[in-house]
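Notes follow once the structure below has been shown.
What you see is the complex with one protein chain gone and the rest in place.
Labels A and B are assigned to the chains in the order they are written; within every chain, residues are numbered from 1.
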Amino acid sequence: MRRLAYGVILSALVAAGVAQAQSVTLLNVSYDPTRELYRAYNAEFVKYWKDKTGEAVTVQQSHGGSGAQARAVIDGLKADVVTLALEGDINAIAEKTKKIPADWRSRLPNSSTPYTSTYVFLVRKGNPKNLKDWGDLVKPGVEVIVPNPKTSGGAQWAYLAAWGYADQLYKGDEAKVKEFVGALYRNVPVLDSGARGSTTTFVQRGLGDVLLSWENEAFLAINELGPDKFDIVVPPLSIKAEPPVALVAGNAQEKGTTKVAQAYLEYLYSPTAQKIIAKNYYRPSKPELADPEDLKRFPPVELLTIDDPVFGGWAKVTPKHFANGAIFDQIYKR
Amino acid sequence: MSDPALAAPRTWRSPTAEIRPVRALLIGIAAVFIGVFLVFPLVAVFIEALRNGVGAYFGALGDADTQHAIWLTLMVAAIAVPANLVFGIAAAWAISKYEFRGKAFLITLIDLPFSVSPVIAGLIYVIMFGSHGYFGPWLNDHNIQIIFAVPGIVLATIFVTFPFVARELIPLMDEQGTQEEEAAISLGASGWQTFRRVTLPNVKWALMYGVLLCNARAMGEFGAVAVVSGHIRGLTNTMPLHIEILYNDYQWVAAFTVASLLALLALVTLVVKSALEWRFGHELTGGPR
Partner (left out) sequence: MTTLAITPMARPWRQPSVIPGFGLTFGFAMVYLSLIVLIPIALLILRTTQLSWQEYWAIATSERVVAALRLSFGAAVIAAAVNTVFGTIIAWILVRYEFPGKRLLDAIVDLPFALPTAVAGITLTAIFAKNGWVGQFLEPLGIKVAYSALGVVIALIFIGLPFVVRTLQPVILELERETEEAAATLGASRPQTIFRIVLPTLVPAMLTGFVLALARGVGEYGSVVFIAGNLPYRTEIAPLLIVIRLTEFDYNGATAIATIMLAIAFVMFLTINLIQAWARRRFGYV
């Protein structure tokens, strides 16, 4: 009987293995709000690859909080490519598994960032609480919905945007900046684990006055749920969110998919892909290739970047703000 | 209306029954409590699923990823439930038909997965089979994938449904004692014959009861599977995980459609279970689960 049970488990294992070997299959492990983007892009890439090489390729998707996804790859999820929300998450994979070369950022154009985005406010129709800028979010009685920066990569951009705003406001007085960001997060009634969870909370559950959201996510929510219910407010200052992509060379080599996986990432910079990117409300890294119509939807906004002196790059930001017991963890103490 | 308390004249009432208003109150409390906490959620699932009509309902079921999730869930249950069934029978036999020391401790160990958080159930397999786990490097060298693949999902499911069958059988077989089996043995029956002809007929309904609950939990497990699945659409997504994905894809109707399938499964489980109880109640002990 014991053998039987093993036999069954083993055959399931083999069956799963066989299923994977049937055609060329890529696994793209991504973060939460890219679902629609990659659904569109994958269809386009499959066609492109078929035309170019005659090879049929299937792209499988896995979505989740950026950090959780990186953790899964570190623990052995066989991703061929990772398209995550944070450079730090890909660095962690590179460091812990050695499956991604340390210089991965220089392997693709534009520091391996085929698209960028920013953080905006999604408010209820007519903006009843008149929320225009970051400073309005800390007023008493304003409920802010934002995902948990500990589980959602995107939420770290939101946190940093608020930090950057306060840094300018208080001219770098860190104690006051901390206080400001703390006040903002104390106005948050729910910390969902991912960007999508927060959108659902705000939109579907009717909770909160403002949702801090990826720009693409805000557009999408309006699109999916009707422009008659929500407005997008673009604050004068925000952050340039750069979600990078990388080839997981170790896994791709093992599966013999290096060529197609590399092509998958490179094709993201093609005119076709850049158009798809703009259509899905991401800011393309090569705007000249996208439809001008789509670009018009992105309002001009002053953007901080992660390498600005106030942040000093991810290598400084992660330990200072998001590590266990760091600044973010101190906000909710007591 | 067989209860004499209701038929008798008003001046007399049974000494072992509450007065009518108290009864009505208690029944009312119970009905409201069950209504709010159990019936509401159940009804809500179906209302949400059918919000856009029957066409949308079946349309949602036609999606390839959804169908794969259903297939995967069925397959995982088809492995996990028989495995736990065999274990449950073996454990119940060893525990109920013999006297040995440490029995209570053994029962406690069997119960343990009940109170282990599903998240921890997932975590232990990550620690064992993950790339940085105890057996990870070896598995990697031999190109065997356990977590983030079907075997990991099966293992996590087996863990969380581990005690269901055993827990149903142990109290019943314990109560039935060993005389019948001893008689069969002394008449020359082999151990296997004794089990098949004597023990099994005595416990078959309890066994089925355990299998039903085990199955329902196996198909519905979320926390443990979420940790080891990897969430690959069309590959390692079970129904509960797929519900969450659809829910986050703004496909609320589709999410509740899949949820309604699991709710239907729950209802079928309850109906079959009640039918068993009603028909064979005397053969089932309602022991604590």
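Quick note on the criterion: a contact is a pair of C-beta atoms (placed from the backbone, for glycine too) under 8 Å apart; a residue touches a chain by one contact, two chains touch by 3 or more.
The structure displayed is predicted, hence computed values, not measured ones.
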Remark   = Among the options A:L77, A:A92 or A:I306, the absent chain makes contact with A:A92
Task = Please pick, from B:G53, B:P137 or B:G191, the residue that touches the omitted chain in the full complex.
result = B:G191
Key: Listed residues A:K52, A:K125, A:K139 or A:R205, member touching the removed chain   = A:R205
Request  = Give the residue, chosen from B:I79, B:I107, B:V150 or B:A254, that touches the chain omitted from the document.
outcome  = B:I107
Task = Over the whole complex, note the residues of chain A touching the chain we left out.
result = 1-2, 65, 67-68, 71, 74, 92, 96, 148, 150-151, 188-193, 201, 204-207, 323-324, 329, 332-334
Ask   = Please identify, in ascending order, the residues of chain B that touch the omitted chain?
value = 1-3, 15-19, 23, 26-27, 29-31, 33-34, 36-42, 44-45, 48, 83, 86-87, 89-91, 93-95, 97-102, 104, 107-120, 123-128, 132, 134, 155, 158-159, 162, 178, 181-182, 185-186, 190-191, 194-195, 213, 216-217, 219-223, 226-227, 239-241, 243-244, 247, 255, 259, 262-263, 265-267, 269-271, 273-274, 278, 285-289
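The definition used in the following text is that only the chains that are shown with their structure count from here on.
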Note = In whole angstrom, the CA-centroid distance of chain A from chain B equals 37
Query = Touching chain B in the complex: which residues of chain A?
reply = 1, 4-5, 8-9, 12-13, 15-17, 19-20, 27, 32, 35, 60-64, 72, 74-78, 96-97, 194, 196-197, 200, 204, 220, 224-225, 254
Ask   = Touching chain A in the complex: which residues of chain B?
value = 75, 79, 82-83, 86, 90, 126, 129-133, 136, 140, 143-151, 154, 230-235, 245, 247-250, 252
